[in-house]
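Yeah, one chain of the complex is gone here, protein chain that is, but the others are all in their spots.
Letters A, B and C mark the chains in the order given here, with residues in each chain numbered from 1 onward.
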Amino acid sequence: MKQVLGVINLVNELDDLEELTYNRTIASVPFGGRYRLIDFILSSMVNSDIHSVAVFAHTKYRSLMDHIGSGREWDLARKRSGLFLLPPAVEEVQEMLKGDLYYFHKHRDFFYRSSQEYVVIARSHMVCNINLKEVVNAHIERGADITMVYQQSGEPQLGKCRRIETDAEGRVTDILDHFGPTNSEKISLDIFVMRKDLLLDLVETSLAKGYDHFTRNAIMNNRERLKIYGYAYKGYLGVVNTIPAYFKHSMDLLNPDIWTRLFYDTGNQIYTKIKDEPPCHYTEQSHVANSLIANGCRIEGEVENSIVFRGVKIGKGAKIRNSIVMQNCVIGEDVSLENAILDKDVTVGRGSTLKGSPNAPFLAPKRKRI
Amino acid sequence: MKQVLGVINLVNELDDLEELTYNRTIASVPFGGRYRLIDFILSSMVNSDIHSVAVFAHTKYRSLMDHIGSGREWDLARKRSGLFLLPPAVEEVQEMLKGDLYYFHKHRDFFYRSSQEYVVIARSHMVCNINLKEVVNAHIERGADITMVYQQSGEPQLGKCRRIETDAEGRVTDILDHFGPTNSEKISLDIFVMRKDLLLDLVETSLAKGYDHFTRNAIMNNRERLKIYGYAYKGYLGVVNTIPAYFKHSMDLLNPDIWTRLFYDTGNQIYTKIKDEPPCHYTEQSHVANSLIANGCRIEGEVENSIVFRGVKIGKGAKIRNSIVMQNCVIGEDVSLENAILDKDVTVGRGSTLKGSPNAPFLAPKRKRI
Amino acid sequence: MKRKEIVAMLLAGGEGKRLGPLTSNLAKPAVHFGGKYRIIDFPLSNCTNSGIDTVGVLTQYQPLVLNSYLGIGSPWDLDRNEGGVAVLPPYVRQDGGEWYKGTANAIYQNIGFVERYQPEYVLVISGDHIYKMDYDLLLDFHKKEQADATIAVLEVPWDEASRFGIMNTDEGNRITSFVEKPAEPKSNLASMGVYIFTWEVLKRYLEEDEANPASSNDFGKDIIPAMLGDERRIMAYPFQDYWKDVGTIKSLWEANMDLLEADSQLNLNDRSWRIYSVNPNQPAQYVAASAHVRNCLINEGCLVQGEVEHSVLSYGVRIGEGSRIKDSFLMPNVKIGRNVVIEKAIVGEGAVVEDGAVYRSEEGADIQLIGTSDMLDN
Partner (left out) sequence: MKRKEIVAMLLAGGEGKRLGPLTSNLAKPAVHFGGKYRIIDFPLSNCTNSGIDTVGVLTQYQPLVLNSYLGIGSPWDLDRNEGGVAVLPPYVRQDGGEWYKGTANAIYQNIGFVERYQPEYVLVISGDHIYKMDYDLLLDFHKKEQADATIAVLEVPWDEASRFGIMNTDEGNRITSFVEKPAEPKSNLASMGVYIFTWEVLKRYLEEDEANPASSNDFGKDIIPAMLGDERRIMAYPFQDYWKDVGTIKSLWEANMDLLEADSQLNLNDRSWRIYSVNPNQPAQYVAASAHVRNCLINEGCLVQGEVEHSVLSYGVRIGEGSRIKDSFLMPNVKIGRNVVIEKAIVGEGAVVEDGAVYRSEEGADIQLIGTSDMLDN
């Protein structure tokens, strides 16, 4: 796959994650005990031998810079190619409001400088572990102009996602935004494969006509002229851009089948930033059931149906149920937590009780002291 | 020097470099055949065993990100400590107009998280090779609150610099901006040493009073209350923030004494980004005199009193005099160049003649085709 | 090459015979420990945390896994432009090559490596001890005492002293004599195998030792006695914290169990003194509803469906339903089926234990080692 460039497009990514994205881009939202959302698509690219990846950052990307660093954890700290975090080259604030095609245009040097023939364009909020080699191979074999990855699923989606409609040959006949009317069970992963020169052409021609939206203008408007095919992804998918979706897809990981399917079955690892945390310490009094626990924790209380990130301390007598507790939180003794999401570094004082509902979990922003 | 933090403060850096800084911060202006301005202070910090350096970026820092990358060339790609490029955490554009103290405040986490006791704060536009260990040692020995580095020089300065006045004990009695009236021959390098807690205190108290300018408010306003001492730096100094200063200090390097003094005499190297360029090829027809030439060039013409950066091609019959030719420029056959500064990737077509004056060199912006 | 004040030489060439099949294909310093570490992580992390950035690792026996583990040194922040971690195997010169004959000879053969950095001091440590130690304090002590050599010592219980190399000292901590495993110890200060030498002095003794055909070229047996014989100033540096030689199956097991003590002296969670290791990059551990976990250290990538008590589980371990693990150390990627019972055992890397198997040590018997040497390969 020397011939494929990866682009992770964070510009105007649909985001209803409330407090979780007040100070960070959706790409760096913590997920699954030790990951950030972007880890999934980024690792998928690396595992598919894509050695050159550009992240088109847009806003609030400082924590993302810190997370991906030089790209070493993804083996992308390379001399040639590697990982490029491209911040917006903003001269004026009004430009921040422009559509993503404008940024593709601003970053066109990245495409010109590279020798690769194909581009895979993706978003950061899709939790998946996908073999993109197979997608590109299918794209080439079928002689497609554009290939869009989708998942067939009748389940209701809590995240906001596009859906596509295809004809009998698998050609995409329509693409609908999340608010569009459709009965389609084909959920778009917003992953596109095409030749680099076609992408550059679509960018220039769309912008020239005054259009600046990649999916709506560059892709949808050209669906009759171009051969756009769907590719069915069969692995686990979580569209994580709303709080209910975040909560549901996090809890999905407590199903060992899903945990195994996402992290092990493909044979491809999900990489993330290394923290050098020691093993998790469960004390004599701890009681843990049906939970995902990361390293560096010290658990002296009870944890049930919950996800606990790295470096969390849970005091004696504390009861954590159906909750997500992010990195370095400190839960005091006899605290009771139910249907809650605590962002990083939250401290909950001794004896507090916090309770949300599964549809509207209690949300504590980063560093809050309760 | 485990106990010292480095800060390179790019916020509101005084910049009259015209075309050279239209699209880049002053810190990443190319200098001396293969360096960027920031290399000098950054290498000085590293050579002084400062292992934790924050660069407070402000605007136009994309080329700087590209240049310093993970910090590996400066041995700052480290797990603990290392190099931190901190972009402005801007929520509103008006904030971009605020003084540097505001950014110190915004980045205060960097100070809180680190265990070091002292801070060295510097700018990026001072070309020097300074042993900061000695400055810190002098600071501690003298029991100073703040130590400011200066150079004693009667020479007129083409760059815009502050000057300081000191009393018989070396204590700083006044600090004057470049437009202030002074006969002082003590040129400030804008390098400050102080305890971290004093810095944090100065930041908070100045901001609380509505002042947001580091040198003017936090330092100058407190010069009676605090023991501020000068430290005389005796190595080579170039204050490079105007075009005449850029031209003069570049040409200074053609003096082998200065070249040796800046790059060799201290025993400390100036590090920069590696390019893997092959040796420079001088052909049979080439004629080069009193010039600084970088690797990766191919020289078929004449070069005199000039500085030629990496990867430049100079055609047969071309005559380059008193000029600075930056990376990857292509100079056609029989071109004549005098008192010119060509930014990166400039192409000068066959037979052209470009001529500036030493006070106002001909300036060609990046990628210009002439 | 920039001058370094101190260079560390880490002896990692030992075969570790007493660890049995655990080291049939693996150098002892590469043996797994504590769920996510290998033994060598401790001295390497001590180096980096002590501000020592140049470490020569002397290897000879089965270095493949160790070399690959050390890799570029980045897990310990030792991927440095100058210095960093360097693997030093025996090599051939124009006059032929020879294997390392002893610990002193290993350093002797690498005098050239040390001299590249022109250090004033050399720290000699070994790759088979578990401890956290600030070598910088040791160096300060060495400098303050103007010693030729400083040896870190530990007070051991008097009744165990005859199992160690014992230092007899005068009241000023100066070592007067050194006895290897004395029948009647006169002191209970045991050598930890951690030495700082003034390089100039050590170099001379290494050269003299090499010229002596009767020497076994060993630090403890030859170099230190020779220096004491010449009345060189050798100081004992008393160390108070946790230290353990994990040279046997039993001591390896004990050291793992020590981590589970409520008041464990070996705090792995100290952010100011991290123990670094190569990260296996596994997902968060999953503890099922059917699981029962008490007093354990458990790692990323584990999936626990059974009962685990007072045990250390390394990354990637699977424990099936109905199984009961107690007082045991499970190395990485062990797969335990259903209804298995394991008590007081070490289970080797990648071992697969079938449903229903029972491993229970007799009272007072040796610690069981489960898994074949084939399984123990990396």
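To be clear about the criterion, a residue touches a chain if its C-beta (ideal position, glycine included) is under 8 Å from a C-beta of that chain, and two chains touch if they have at least 3 such contacts.
All of these numbers come straight from a predicted model, not from anything done at the bench.
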Which displayed chains make contact with the chain that has been left out?
A, B, C
Contact residue for the chain not shown (choose from B:Q3, B:T266, B:N295 or B:T347):
B:N295
Can you tell me which of B:G32, B:G71 or B:P87 touches the chain that was removed from the display?
B:G32
Which chain C residues touch the hidden chain?
13, 15, 24, 59-64, 67-68, 71-74, 79, 84, 86-87, 89-94, 97, 99, 112-113, 116
Positions on chain B contacted by the hidden chain, ascending:
32-34, 72-73, 254, 256, 259-260, 262-263, 269-272, 274, 276, 278-284, 286, 288-296, 298, 307-309
Where chain A meets the chain that is not shown, the residues are 2, 72-73, 75, 77-80, 115
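Just so we're on the same page, only the chains that are shown with their structure count from here on.
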Nearest to the mean of all protein Cα atoms is the Cα centre of chain A
Centre-to-centre on C-alpha atoms, which chain is most distant from chain C?
B
Taking each chain's centre as the mean of its CA atoms, chain A sits from chain B at a distance in Å of 39
Distance from chain C to chain B - Cα centre to Cα centre, in angstrom:
46
At which residue positions does chain B touch at least two other chains?
72, 77, 79
Note: chain C residues in touch with at least two other chains are 74, 274, 276
